[in-house]
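For this depiction, one protein chain was excluded, whereas all remaining protein chains were kept in their positions.
Let's turn to subunit A:
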Amino acid sequence: MIKNYFKIAWRNIMKHKVFSLINVIGLTIGLSASFVIGLMIYYDYTFDTFHKDGDRIYRVVTDFHSPQGNFNNPGVTLALEEAIKENSNFDVVSGFYQERPAKVENKAIDKVVKWPNFVIFTDANYFKIFDYKFLAGDKTNILSQPNNVVLTEKRAAEYFPNTAPNEIIGKTLVYNDSLNVTVTGVVENFKERTDFVFEEFISHPTVLQTRLREDFLNKEWANTNSSAQLLVKVSSSADLVAIQNRFDALAKEHEDEDSKKYGLTQKFVLQPLSDIHFNEAYGIYDWSKGQASRSLLTNLALVALFLLLLGCINFINLNTAQASQRAKEIGIRKTLGSSRKQLIGQFMGETFLLVVISALLSFLLSRWLINVFSDFVPEGLSFDLFKAPIIIIGIAVLLLVVTFLSGFYPAMVLSKFNAVSVLKNHLTVGDKKVKLRKFLTVFQFSIAQIFIIGTLLVGKQINFLLNKDMGFKTDAVVSVYNPRGEGEISKKEIYAEKLKAIPAIKDISLGGHAPASMSSNSSSISYVDDNNEVNTDLQFLFGDANYANLFQLEILAGRGIRNDSVKELVINETCRKKLGFTSPEEAIGKTVLMSDENIPIVGVMSDFHQRSLRSDIKPMAWRGDWYRARFSQFQAVHVSFQNNAEGNLKETLSKIESAYKTVYTDVDDYRVEFLDENIEKFYNREKRISKLLNWATGLSILISCLGLLGLVIYTTNRRVKEIGVRKVLGASLLQINTLLCKEFLVLVAVAFIIASPIAWYGIDSWLQDFAFKTSISFWVFLISGSAMIFFALLVISVKTLQAANANPVNSLRSE
């Protein structure tokens, strides 16, 4: 019986090639998107799920609440670890401190590794929270003594190439030229997906021999550093409410005077292990991988769901429209004794066969899609994930669900046919079914329309973001960063002098970051006049006297700074307004209180955008490098080019690099950044959304138009006789085409009316994330509606023109 079903299903597929192709294309697109997006969801949701008692492991993080807003910090005060160590709710408490040494040497073989990442100071408890497999070394007494280190297999291979783990034990590494540390263990890297990417575990007491010594000796409750983090494993009977109460009590108990005065409170919070991969507020450890986003995954899942639904709708529409063609077969089968259940089974089997064919094609397409969506697909995601049992079960369930969604309604409709009526050709298509097809078509086109409007408006906003005047010079400016850790200002000055000799360079300025960057440095200040006191957070822009000139920052009153080491400020307009000065001139000569020092305001500059246009302009001040003797804030040499220098930019850049090599020995750390590229990077997320929308739009238009084509083919085929009669009676090509198109264009127009407010609402909500935004223009909707109608008309006309052009003699004779 089953064989018979599949046989007839296959022959039906081959007989109605166009309809089958439309169905398969629609379902293949939907399934491919579902496969790839499903894999991404699986990939991201299986981080750190392999740890023993993972549901009892938490990171303790800090939430700060203040009148200025709320801030989250993945770290906690170092004092907290001591305070909760003995609490019976915790099985293990393990603090660790992230550090990035400038270099690590294996002197025995003259091996030097600069800036190794993922290094932490920690203790044996870390290995009680996470179950590492020890390849060498004794786990029991691990990291209890100063100057001990445990390496992962991968890191060990870097420091000690071609050496077995056992032979590495007892060997010495030298950190930052002076700190001798002995390797006491080698552990296997986690084989499963994890955010705990640390490679090097130095024993906690060793920290006292580093620059961090003071921090660790004076454990201040008011001091929180994101590098100092705390992991806990709660006991199996732990009372989470009691833990939170204890945390709150500790925070309250140790609240300092300043916090009380400024209304600043801190709250310690347990962050579950499963949340770390997703929660952007606290972050992960390897930023280069980018944080997974639950909302992005949700949006992607929605896109997949919609594409799949569009495919299912095509299936339902085409199969119910075609039902009359299969009526005879149903009638015969019923006459020969087939029950309705058997018929439903047969049609569901046919649907399943088509779904399986689509699924097989989707596997091929998925490989390609993973490349297309490389911006979204995490780096480690591989096609091998398809082998995971849960994925296989998931796919099987998905195929069954899609079969049910697509096939059940048509199967019910078909199997309901009355044998007597169909065998006598008395079949009528119910009004209800036609209405349902219309409804589904409107639904399809509404989705496509929403995607089109969304794409256009997101594109408009991105265009607005990229082209809006930032308020300073952004083109033809590069920043060359000095080697990390380079403290000597004289070297930077020598480098700047050398650059002056390059003719293509117009201006040079020593400074911190460019006026707009991802980094920020701020401090709270207060201004007191006769009546009241204003407190505000002030962001700093570090730059020498030529900084404003190079970046073309406009000075509205007063002057720029004159000397790098004289303590004076040039504030922006936002800061001027915040401090209550009615005009830029009024601010000149006034002083603000900053870290117990009175600093004079010598100038006011106009506002410019310090970050992406998502955020407001914040109070900001341009200042010099006041503490250069201790720590220089000037990390870069900013360079602007002559107007005519663009032609030989490559040559100029190579000269800039050559000059760098004559000044600095650490040539590996040469970093040059183009300001306009950096600004573009602010909008990577928006560009990704735009790319996703482009694809979703293209695919949804494709699927919907294919479905429409199928319906048009079916309808015109049924109306061949009518068209013939009309032509004989003198109807023109245009009249016939209008007659045939009208029915479908009305559906597209209804879809436009439904989609517009939904798209408007969606885009309006999205734009709320931006402090500066484009307008939701009327013409976008007009263009989008016209585009949809154009596509629909194109598809419809392909068939209707052919039908209208046909010789009526043929159609009338065949009737």
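One rule holds for everything that comes next: a residue touches a chain if its C-beta (ideal position, glycine included) is under 8 Å from a C-beta of that chain, and two chains touch if they have at least 3 such contacts; residues count from 1.
Here, contacts and distances are computed from a predicted model.
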Protein name (UniProt record) of the chain left out of view, among "NADH-quinone oxidoreductase subunit F", "Transketolase central region", "ABC transporter ATP-binding protein" or "Sulfate adenylyltransferase subunit 2": "ABC transporter ATP-binding protein"
Residue, one of A:Arg59, A:Arg155, A:His277 or A:Arg333, that touches the chain absent here: A:Arg333
Residues of subunit A in contact with the chain not shown: 1, 4, 7-8, 11-12, 15, 328-329, 331-340, 342, 419-420, 423-424
